[in-house]
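Below is one structure, written out as structure tokens, with a few remarks after it.
Here the complex is missing a single protein chain, while all its other protein chains stay put.
Take a look at subunit A:
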Amino acid sequence: MYGGGYIYDEPNKRPLAEQLAEDPDKLAAFEARIAKGEKIEPGDWMPSEYRRQLIRLIEQHAHSEIIGALPEGTWITRAPGFKRKLALIAKVQDEIGHGQLLYNAAETLGKSREAMINDLLSGKSKYSNVFNYPAETWADVAVIGFLIDAAAIVNQVANAKGSYGPYCRALERICYEESFHLKQGHDAFIELATGTPAQKTMVQEALNRWWQPIMHFFGPPDKTSSHSEKLMQWKVKMASNDDMRNQFLDMYVPKIWELGLSLPDPLLRKNEAGKWEYTDPDWDEFFRVINGEGPCNEERLRVRKWAEENGRWVRKALMQPSDKKSFPVA
């Protein structure tokens, strides 16, 4: 899952024109190819800003997959019953697999997996903000599996139509698997929503907790997004944040309401023009959490660092030839 509409960018003081400066003929040919719907492949000429933006996008998507495995992963050992347990392990395993696919896609642009992981651990590179929140109960796992996966699918189906070949191909496979994840999330969600009073309360409370992070998921409103116009022309970004958010609300709010659950926004409604109206989520909190002040930022990176540090001897041993050697016995 989990691209999310918002991709963190480091503050860049170079003027936009300078960032975009390229050989005009090559640039025109490149843009013409994209306009025709052709895919750009790793060996092709591309503007350096296109390359930079794609690395940023794919890398953060990859990080989101492996960090996203953590909040759900801690519930594998607690999942109630064989059916849920087996489905959840399979799902989280898929997410790690998506991370692997995406790191491979990003590597075609010239940044190694190791460099990307290092940037994740140092905090230079981000991941989807939703994973800085805790999964407090089993119902949170159901909400994540249903609604965060659903939101991610909206985002990824759009991105799969983008211009960079390796990313699109990775996303096609990812979306195919995600549709199963959504089914298992939806199924667990319905089970709780139609279950005992305690189960209903549990899922309602989880929904209340996750509503704001879900609204944040697609990123800040279009009116505040910087230079997304060029990214849309280059088909790096395929739909605006507000459009994706609207599409998500349109597909899933009725499903939630149908189950007799409520959403913690009294203004949420679909207007006559077919657009969803809602209370703007707290965007200050969004940026605070991205910049490290969320409830779980530290814990997520601590876990990843543990994995990196404790696995270092294994990775080092993988770099050695596997020919048999003899060692002194004593």
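The rule we apply is simple: a contact is a pair of C-beta atoms (placed from the backbone, for glycine too) under 8 Å apart; a residue touches a chain by one contact, two chains touch by 3 or more; residues count from 1.
Keep this in mind: contacts and distances are computed from a predicted model.
Visitor: From the list "Phenylacetate-CoA oxygenase subunit PaaI", "NitT/TauT family transport system permease protein", "Cytochrome C oxidase subunit IV family protein" or "(Fe-S)-binding protein", give the UniProt name belonging to the chain omitted from this structure.
Guide: The chain we cannot see is recorded in UniProt as "Phenylacetate-CoA oxygenase subunit PaaI".
Visitor: Pick from A:S122, A:T196 or A:T224: which residue touches the chain that isn't shown?
Guide: Touching the chain that is not displayed is residue A:T196.
Visitor: Hey, which of A:R33, A:R51 or A:K85 is the one touching the hidden chain?
Guide: Of the listed residues, the one touching the omitted chain is A:K85.
Visitor: Would you write out the residues of subunit A that touch the absent chain, in ascending order?
Guide: 66, 69-70, 73, 76-82, 84-86, 89-90, 92-93, 96-97, 99-100, 103, 138, 188, 191-192, 195-196, 198-199, 303, 306-307, 310-318, 320-327, 329
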